[in-house]
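Of the protein chains in this complex, all but one are displayed in their positions.
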Amino acid sequence: MTEYLILQALNGLIIGLIYALMALGLTLIFSVLKIVNFAHGELYMLGAYFSYYLAKMFGFPPVLAVLSSIIIVFFLGVVIEVLFLRPVYTGAVERKDEYAILITFGLSIFLQNLALFVFGPWTRRSPSFVSGTTSFCSLSISNDRLVVSALAIVFMVATLIIIGRTFIGKGLRAVSQDREAAAIAGINPFKMNLLAFGAGSALAAAGGALIGPIFLIFPTMGAMPVIKSFVIIVLGGMGSIKGCIIASLILGEAESLGSVLFPDLTRGLAYKNAIGLLFLVVVLLLKPTGLFGEKHVRMK
Amino acid sequence: MKKCFSLLVCCLMALGLTLPVNAKGIIKIGGVGPLSAPGSFESGKEMKMAMEQAIDEINGAGGVLGKKVALVFEDTQGLPEKGTAAMERLVEKHKAVAVVGEFHSSVAKAEIEVANRLKVPLIIAEAWADVITAKQYKYVFRIAPANSLFYSKIADWIKAAGFKTVVMITENSDYGIGVERVIREQLKTAGIKITSITAERTIQDFTPQLLRFKMSKPRPDLLFGIFTGAGELLMVKQAHEIGLAPTKETAMFAVGTDALHKEFWEITGQSGKYILTKTGYYPGIKFTEKTEPFIKRFKKKFNREPTFAAMEAYEAVCLVADAIKRAGSTDPDAMVTALEKTRFTGLRGVIRFSLDREPKYMYHQWPGTPSFVIQYTQVDQPYTDALLLWPKEYSHGSLIKP
Amino acid sequence: MKNLNRLILMGLLSAAALLPFAMDGYWLHIIIIAYYYALLASSWCLLAGYAGQFSFAHAALAAVGAYTSALLVLNTGISPVYSIIIGSFAAAGVGLVIGFLCLRLQGPYLALFTIAYSEIFRIVLNAEYRYTGGNFGLNVPPLFARESRILYYYTILGILILSLVVMHKIVTSRLGLFFRAVREDEDAAATLGVNVVKYKILAFVITSFFAGLAGGFYAHYVRILTPNIIQLPQMGLIIAMVVIGGIESLAGAVAGAFILQLAAEYLRDYEELRWVFFGLLLVITLRFSQNGLIYPIYKRLTKKNEKTHAESE
Partner (left out) sequence: MKKHMLKVSRVTKRFGGLTALENVSFRVAENELLGVIGPNGSGKTTLINLINGIHKPDNGDIIFRDMPIHRLSSYKIAQKGIGRTFQVTRVFRRMSVMENMMVPALSISKSGTQEALLPKALEILALLKIVHLKDEYGRSLSGGQHKLLELGRVLMLDPDLILLDEPFAGVHPELKADLHDHIRKLHDRGKTFILISHDMHSIFSLSQRLMVLSSGEKIAHGTPEEIRKNEEVIEAYLGN
């Protein structure tokens, strides 16, 4: 029994790391722009498709395909920010919060259907990073999952270092705490918006591109992960990067263990996706700031 | 002011323009099936191809009652409410004289209601739920097997193969639950231990449950995955990755039709070797003289092996044409009478429709649909080359355990 | 101006009343569904546009009404007429709970909460298929024993008109004024004597009732119910209708629902491309014309009209 639970926990850890990558981008965007990006799942999906096509049609090696796809989606994010989100900060829109929700939601409808039209509905799978499986005691894990968890950790550490240690990170943090004060201190908040949205999109794309060989690629593949990311950012506290990483691991574990410890075993899997949502609802009701969030942020 | 009125008039006129104009001299046959997600569009597209082929052949042979036939196909997306709308559109807007097709039982279940209400013959090609014929509607016929009919034969194989503990993972849709029920009923009496889990269609990670099966003592003999689409492929892949199945201890049966498509291999790769699946057609067995020419033409035209779904779709269109010929008109009641007297040599035997009312699902059902259990023995193997295990009289060998 | 409005209204009403005589069954079906969406869109417009509560649970509330009504008829055998009304009240009750729970939540927090609620509800409907029919669908008894589309047409037309009259009354009364004050600034409204808690909850209750009513009718008209009516793309469609029609106008929302539903039907041959286009239209409308597309066009038309009137006099 203990061995069994340890194995489940290990599986949950890997899944949690994968979740973290996508939620990290959402958190970064929220902390700087104070916007929940409802089109995040579509950026994730595009990341997966770009890397798939780069690998399949142009013969890019898998890791290079992932990196190129991340760069493409970074610039896509920049374009989206300039075209659609800029008005929120120039005072051109009346209801900022709601505008941001609706416009990103609209973008998600648009991008999802565009992908359906351009790429077709077929299910695809990216080539493996490293094929085969590795065994530990009685658990065998596919090499893809191991590689992806390792890469997820690399991306997360890189993000943390950039935000915590570099000049750009300082700017991002300053804007996330107080736009006006940052502007007075000589930081251009518009530039930081651009950077944060681009980087957030790139992280989503990284998630999607890495997932390609593990789960499959199809136009609506972002729908479920984006909801999981919502759960994570609420649980971790909107805008808190540390909280986001911890919440991802909690969610991964909760799903892995929860669905096998569910009282009615035959329906554990049927309710698996509800576990996280229940977290979200309860956290919002009892402690809207989440586990690590600072104060309740609302756009001014 | 004038402008507003003219605007209004324009609107009304625009609406009026859409009133259907039925082209003379063409008999329209409606087709329904999933062409886009969340439906199983791969199967739907294949069925549509096969229907088009049937239409071409009928017209090539001079049409029906001196008129050309045409196919109007509506995408039902695997959603019951879209099925209802599609039926209404086909019958009321396009004036289709009969409708054929459908892949998803849930959608078919909605469509038979409309067929019955609008009094239009509907031949269900590839939806298996018992209830579709069990409602015993006058205008509804089926050439696909009923779940009970087909899966009791699969259950016979499970019993004969000597499995003692069976675990099932079922998608909580019409399809999954229907199949699960039949198998469970059949195995209950044979003293086989069954564990059954249901799951959302959108689940991507089955690992926790598969791990549970792997750690259970004794390990199950057979993992029976009743899933379609991405879920089925992911389950096959993950069961193999964690070393649960197919292994020496545990065999794996992937029930969904996706296991027959060539796309199966792109996604599962190594994991697909030794997977068991079922089919309603196997080429080693000669059914009728029409079988081989059909397959040849289909392969030439579409560059792929037809599955039994394609065959059923093709047959359904031919049955409609046949019924119109014998009825001498497209009057729905005359067509129903003709259909009830059908003796049509199809691709997999002589098709007739039973008029028995017991068991319930037998009414307007073709009782003779064949069912086969096959096992892949090579990666990238077309299903037509897979090892045939069941029925016993045709079997080429016995279950291979890696 | 007022006369003009009245004239247009009369014109539209008589057109709606005469429609079944000018149209074959299939198009009538499309229009009936358009009325269903018009009711959903206008009530969401009241909730989001007027009261400022951007809830994503509206489709789920329609499902509450639909499933309550369908299950009641199937299990107790009461008449659908009563069950639809009970279903609407059930939706209003759920709206009450959501409104109460969401008192402290604004903007993205409210959106996330309501999305989570909808998803959980959908998952439960799927998982408890023994009771709800799950994906297999629930066969719902028809509203009328007699097979007549015209009967359904006039029923939903009546429901829609009645609901719009009630909603219009609300919008123009003190209730509507308070809704808008709460939307603009909760604290300021409270310091001016407005019971913010009460009106926020009331907005949810009233609009949920109409959503439930729409859902109940839909269930007994289409006769098949699956959890798909809650899916996020459904909510996206309602939002697109309201935004394109004009988020601060009931009439705009109704017009938006009509235009999108008819356009979706006309452009059927383009399949996915329709939704690409609608998504783009939604985004562009939001970005460049936050009052929607209908209202500005109408305004321009009537302005020109007034001018020509003045000139002619």
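Here the chain labels run A, B and C in written order, and each chain numbers its own residues starting at 1.
The definition used in the following text is that a residue touches a chain if its C-beta (ideal position, glycine included) is under 8 Å from a C-beta of that chain, and two chains touch if they have at least 3 such contacts.
Keep in mind that this is a model prediction, so the values were computed, not measured.
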| item | value |
| --- | --- |
| Neighbouring shown chains of the undisplayed chain, as defined at the top | A, C |
| Residue touching the undisplayed chain, where the options are C:Leu103, C:Val124 or C:Leu177 | C:Leu177 |
| Chain C, residues in touch with the chain not shown (by the definition above) | 174, 177-178, 180-181, 184-185, 187-197, 248 |
| Contact footprint on chain A, counting only the chain that is left out | 94 |
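Methods note: only the chains that are shown with their structure count from here on.
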| item | value |
| --- | --- |
| Minimum number of chain-to-chain contact steps, chain B to chain C | 1 |
| Chain whose mean Cα position lies farthest from chain A | B |
| Separation of chain A from chain C, taking each centre as the mean of its C-alpha atoms, in whole Å | 32 |
| Junction residues of chain A, two or more chains touched | 116, 223, 267, 270, 273 |
| Contacts with 2+ other chains: residues of chain C | 123, 126-127, 271-272 |
| Complex contact set, residues of chain A against chain C | 30, 35-36, 38, 83-84, 87, 93-95, 97-103, 105-114, 116-117, 223, 227, 230-231, 234, 238, 267, 270-271, 273-274, 277-278, 280-281, 284-285, 288, 298-299 |
| Contacting residues of chain C [partner chain B, same complex] | 4, 7-8, 11-12, 15, 19, 22-27, 29, 123, 126-127, 129, 134-137, 139, 147, 222-224, 226, 228-229, 266, 271-272, 301, 304-305, 309 |
| Chain C-facing residues of chain B, complex | 1, 3-5, 8, 11-12, 15-16, 18-20, 36, 75, 79-81, 83-85, 88-89, 92-93, 105-106, 109-110, 113, 117, 129, 172-174, 177-178, 198, 200-201 |
